[in-house]
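The complex is shown incomplete by one protein chain, all other protein chains being positioned as in the whole.
What follows is chain A.
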């Protein structure tokens, strides 16, 4: 669900409690920084930041950064970068809008075609990077120009979206099927409880399986602490969501479900699959990976296909939110996604990084954005502050690494 709960799921150490925490200081550090930022803005905004409805809009506004950061973190781990994602949001958003508004295509089919276009663009960029050997920076810089240009040709001024269903993706909630329990949405409460139970079950199950194959599991105290912390975090988020909404609807926003599912799936891919291992291996030492029998070209290619797909998802979300396709859509999105990765502890030189980290990085930027705009700070100043935060986060990271050596 939220990033705070996903981060502790990373830890599978078998040492003592303190050692385990020390091992993951970097992960916990960025989560701690996010908590501090949240508390500071909660105070500065007089408690507005964590009002249910502004919390929901925080998620809806930053969904695109998270979706793009999921792919970007994998690309950066493998020592590449993708500068074209912002242009792709405009290009694919334009195609989706034209399909619905000019060709009369059903909105569901339009989304499917958009995702397919994203995959094709990924194949295109992956081909140049992996099989021709053009660095990702250059391939996607070209892509940034190509797709921004094509978006302008396609869209012209703008294409407004008329489909209410499509526009609802970005602003509607899951249907209130279980009714209102007092002031709370029933479905959200059920989902929250289910998440807590699933987390607890996965932690306990992991212990049992470890014991079954004869390994020493992590200390029980740590498992309990993890479950309690996760339960508190998920519980709080559930409370906020369940009491959000307006006169017609409320509860769990659809965007949160999309983002949550993507985060879970991609975190699984990166941490639990052979492909995920290949990504880290290629990023950490390409030559050693090759000599271990890994097809490094195919890894590079697949990553760009994933990135194309996720760009298409972000494009659809953004189009729904803006309710109109423009050639300027997605401007500088690549920078937001890259910044989220680096704030979230991804190494500039590749090989290191996690999806939960990138999600937390995206929330750090999002909370600062939201908090400052609630306070009425000028957007130009907001941008400056975000730049300084990026610089500071990476500086702290580099200096802490240097000290360790």
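We adopt the following convention: a contact is a pair of C-beta atoms (placed from the backbone, for glycine too) under 8 Å apart; a residue touches a chain by one contact, two chains touch by 3 or more; residues count from 1.
The working rule: contacts and distances are computed from a predicted model.
Visitor: Per UniProt, what's the omitted chain called: "3-isopropylmalate dehydratase", "2Fe-2S iron-sulfur cluster-binding protein", "2-oxoglutarate ferredoxin oxidoreductase subunit gamma" or "Xylose ABC transporter ATPase"?
Guide: Matching "3-isopropylmalate dehydratase", "2Fe-2S iron-sulfur cluster-binding protein", "2-oxoglutarate ferredoxin oxidoreductase subunit gamma" or "Xylose ABC transporter ATPase" to the record, the invisible chain is "Xylose ABC transporter ATPase".
Visitor: Touch as defined at the start, partner being the missing chain; which of A:46, A:104, A:182 or A:293 qualifies?
Guide: In the complete complex, the chain left out is touched by residue A:293.
Visitor: Just to verify: which one of A:196, A:352 or A:390 makes contact with the chain not shown?
Guide: A:352
Visitor: Taking the full complex into account, find the residue in A:173, A:266 or A:280 that is in contact with the omitted chain.
Guide: A:280
Visitor: Which candidate, A:98, A:193 or A:210, sits in contact with the chain we can't see?
Guide: A:210
Visitor: In the full complex, which bits of chain A touch the chain not displayed? Write them out.
Guide: The list for chain A reads 12-15, 19, 23, 206, 209-210, 212-215, 272-278, 280-281, 283-285, 287-295, 347, 351-352.
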